[in-house]
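A single protein chain has been removed from this complex, and every other one stays in its place.
The block that comes next holds chain A.
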Amino acid sequence: MSMRTPLSQVRGLGSAREGTAHFWHQRLTAVANVPLTIFFVVLLISLQGADHATAVAVLGSPVVTVFMLLAILSVVYHMKLGMQIILEDYVQGEMAKVIWLMANIFFCTIVALASVFALLKISFGV
């Protein structure tokens, strides 16, 4: 016997079957972000006032590129998850919510792809 109300049965929404995936991915990237952002801040300080050749040499060295790629991917996924929650909390109306959630994914994809492409170009040779 179903415990759901008639209205709930008609809507047929129920669980999205995603469980705690959002929370788990949020915390996973949060843990990764701690060392990666510290690495990024230290890198930025060391590149303070650097000329182009120096910036390319440092950012293009394999270890730095790999850690920068990890930082970008982890941070962008983390911020996509975070902004999704903010939008789900505050945007009124289903259509507006879907549009904003799409805009969030587009924004994050563009930021990530631009950064990853730039890093690979720097590393493989400008």
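Here is the rule we go by: a contact is a pair of C-beta atoms (placed from the backbone, for glycine too) under 8 Å apart; a residue touches a chain by one contact, two chains touch by 3 or more; residues count from 1.
Quick note on the criterion: contacts and distances are computed from a predicted model.
Peer 1: Just go with whichever of "Branched-chain amino acid ABC transporter permease", "Succinate dehydrogenase cytochrome b556 subunit", "Nitrate import ATP-binding protein NrtD" or "histidine kinase" UniProt uses as the name of the absent chain.
Peer 2: Going by UniProt, the chain not displayed is called "Succinate dehydrogenase cytochrome b556 subunit".
Peer 1: I'm checking contacts with the chain that's been left out. Which of A:3, A:16 or A:45 qualifies?
Peer 2: Going through A:3, A:16 or A:45 one by one, A:45 is the residue touching the chain not shown.
Peer 1: Write down which of A:21, A:99 or A:114 is the residue touching the left-out chain.
Peer 2: Per the contact definition at the top, the residue touching the missing chain is A:114.
Peer 1: Please give every residue of chain A in contact with the chain that is not shown.
Peer 2: With respect to the unshown chain, the touching residues of chain A are 27, 30-31, 33-34, 37, 41, 45-46, 48-49, 51-53, 55-56, 59, 68, 72, 75-76, 79, 82-83, 86, 110-111, 114-115, 117-119, 121-122, 126.
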